[in-house]
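One protein chain is absent from this view; the other protein chains keep their places.
Note that the chains take the letters A and B in the order they are written out, and that residue 1 is the start of every chain.
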Amino acid sequence: MSIRLGGIIAGLAITAVLVLWSLVPGAYNYAFGPAPEKQPSYAFYEHGEGPAGGFSFDGAFGKWDYAQLQRGYQVYKEVCSACHSLKFVAFRNLQELGYTEAEVDAEAKSWTVPGIDPNTGETTTRPGMPTDYFPMPFANNIAAAAANNNAIPPDLSLMTKARHDGSNYVYALLTGYTEPDAEKAAKVGFETPLGLYFNKHFPNVNIAMAPPLAVDGQVTYADGTEATIPQMSADVAAFLTWTAEPSLVQRKQTGWWVIGFLLFATVLAFLSYKQIWAGLKPKKG
Amino acid sequence: MSFAWAKQYEPQTALTKWLDEKLPFPRLVYNAVGAGYPVPRNLNYMWNFGVLAGFCLMIQIVTGVVLAMHYAANAQVAFGTVEHIMRNVNYGWMLRYAHANGASFFFIVIYLHIFRGFFYSSYKAPREMIWLLGVVIFLLMMATAFMGYVLPWGQMSFWGAQVITGLFSAIPLVGEPLQVWLLGGFAPDNAALNRFFSLHFLLPFVIAGVVILHIWALHIPGSSNPTGVEVKQESDTVPFHPYYTAKDGFGLGVFLILFTFMVFFLPNALGHPDNYIEANPLSTPAHIVPEWYFLPFYAILRAFTGDFGIPFTDVVLIPAKLLGVIAMFASILVWFILPWLDKSPVRSGHYRPLFRKFFWVLVIDMAVLTYCGGAPAEEPFVIISQIATAYYFLHFLVILPIVSQIEVPKPLPFSITEAVLGKDKAAEAPRAGTAQGGDAGSLPDGSLQPAE
Partner (left out) sequence: MAIDTAASSELSTQDGVRRRDWIHIAALSTAGVGGASLLFPLVSQMAPSKDVLAASSTDVDVGAIQPGQSIKTTFRKQPLFVKRLTPEEIAAAKADDAVDMRDPATLASRTKEGHEDILITMGVCTHLGCVPLGAAEGENKGEFGGYFCPCHGSHYDVAGRIRKGPAPLNLMVPEYSFSSDTVVRVG
């Protein structure tokens, strides 16, 4: 009895403290206090959609479009890699995009990676080898910030997993550089700060990255695909999906086998269970 | 313990006879989860989750031990070694996703197991010890899961470590030094990461030990059942094997289908994208949230927004931060006294009309708390979580004791056999005892006979 009495008293006390000291002042403030000010930029944010028709790897049966991944790699190499690293990906991984071993060797050689002079021990540079990882465009974060108006370009290896709905987000961001609605901007006094760029799909709409894909045909695709901005954006978004999760397609394919097997096993387990219980003869007491 | 009619283990071969003399392990298994354990015949699917929880623990230990072979607990490389597991280690992605989603599924199973206990009052005498050990397991699980989430050393890992150890800084006088001691520094770094890894490896085995105690305690009174009427006779029970091994086997299959679906098709759906950004001590993510299974308690933590003091003065008796921390811990510790708060002689919610209504309110309340815990700390979520928090404490501390006092339970079946078959010859014998008031724990089973 005493536990219950103590419990009731404690319960009422906790509730009283919560209601009188937190809920009531909060509710009063919410009802009569000043409305919390929202940054004017929120009014300009638009949720971004992926490319029309989606990506080839979407869905439970998704597959890589290797031609697209190769195009996306070209965009990364010719555009993004000037500022963004890809530190968890090695050149040898490119073989998974459908390149031959010799092509990967040649591709690796076309990159310059940090090395050590075997005679003097001094740091130097050398052509890449398949086992090397993609080089960092800046020596360190301080150098990266100094060269980019204090904004450090993030590593892109995991970008599509580090953002909600990442593949579509990358696509939307790259195609989201527009001008804000002038009338609306004038009304709320919104202005993109100096050195930043307006992007309606970036969470606070002011992004430090200048439009990386500014004109159609910025990249000349080897397979003759027309390099429009949406095309390049979709290609590089697909490539970055691969860098973030190289096992994506293998994972889904393995999943079907596993689930198929488990369905089969579960049906058997169910039949076995029903058989055993069907044989249960009630023993009259 | 066992019922008088429990089957006895009889070794058949020379080897098992020899083993039975030297180390009667097969006998132990036979009596624990074999034909030697008589179980009520009327258990529904909600009774699958104990076995499933044990299975989850095994998944986590096996995948965890394997992941530890490739992981390095050092702030410089931890994030990279996780990526190494995902990219280079053979089937590393599968093992890591199984481990990460395994934690979520462990909590799903445990929550269902706990709410089964709430509805059927499994915590009541004579099963209080099972319940208390279960709450201990839950607390150990929370600690283990939290420390495991720190190991990938992503942004959520880092800031989770910062915020959760920050809870301890709310304690008066010793709080700040305690946080520094817990972290081994002024911010999460190598020292914290290493000790979290060490404890994350150790605690699952402690959990396994408490699970053995939990099962041991279970075998003293035997399993409860959906009617809440205790086992009276042999016809009330069936041997655990093959009846419930077969049923649990089927349940396991269903569980594995759901689990593997998440692992192979939506492996990151229950995680947070920010944890794929390497820890950065200089920048907090815009919206930090714990893993989903902590959200109800996180909502309770955040519900206390005002300092408790003397109104219209500046005197603060308990600051809001400390209130939140106390409430969060109290919200779980209250489960420890639950067997003594609810004194209804009837166990099962099926026969308790009023209790049952409040049970479903509690379920909704927990869902609301979960949602609010994941929402940003803005109105109206703050007010909603405050109301839900108030209900949470009122439910356990005020409503349950009162309901158990005033409620008129529905008539109980005479026995499990009667509940299952609609008739029980033993029931023809004169019935004695009613279900009003009384102390169920101290009375023999007769006290749990139907009110007529």
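Methods note: a residue touches a chain if its C-beta (ideal position, glycine included) is under 8 Å from a C-beta of that chain, and two chains touch if they have at least 3 such contacts.
Worth saying up front: this structure is predicted, and the values here are computed from it rather than measured.
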Which displayed chains the hidden chain touches across the whole complex: A, B
Hidden-chain contact residue, picked from the options B:Ala35, B:Ala73, B:Val89 or B:Leu182: B:Val89
Absent-chain interface as seen on chain A, which is shown: 90, 92, 118, 130-131, 261-262, 264-265, 268-269, 271-272, 275-282
Chain B residues that touch the omitted chain in the full complex: 42, 62, 66, 69-70, 84, 87-92, 94-95, 249, 420-422
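Following the convention adopted for this analysis, only the chains that are shown with their structure count from here on.
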Centre-to-centre distance between chain B and chain A (centres being mean Cα positions), rounded to whole Å: 33
Chain A residues within the chain B interface of the complex: 3-4, 7-8, 10-12, 14-15, 17-19, 21-23, 25-27, 30, 36, 60, 88, 93, 154-155, 157-158, 161-164, 166, 203, 244-247, 251-252, 254-256, 258-259, 262-263, 265-266, 269-270, 272-273, 276-277, 280, 282-285
Complex contact set, residues of chain B against chain A: 41, 80, 83, 86-87, 93-94, 97, 233-235, 238, 242-243, 246-247, 249-250, 252-254, 256-257, 260-261, 263-265, 267-268, 273-274, 276-278, 286, 303-309, 320, 323, 327, 330, 334, 337, 340-341, 343, 378-380, 382-383, 386-387, 389-390, 393-394, 396-398, 401-402, 415, 417, 420-421, 424-426
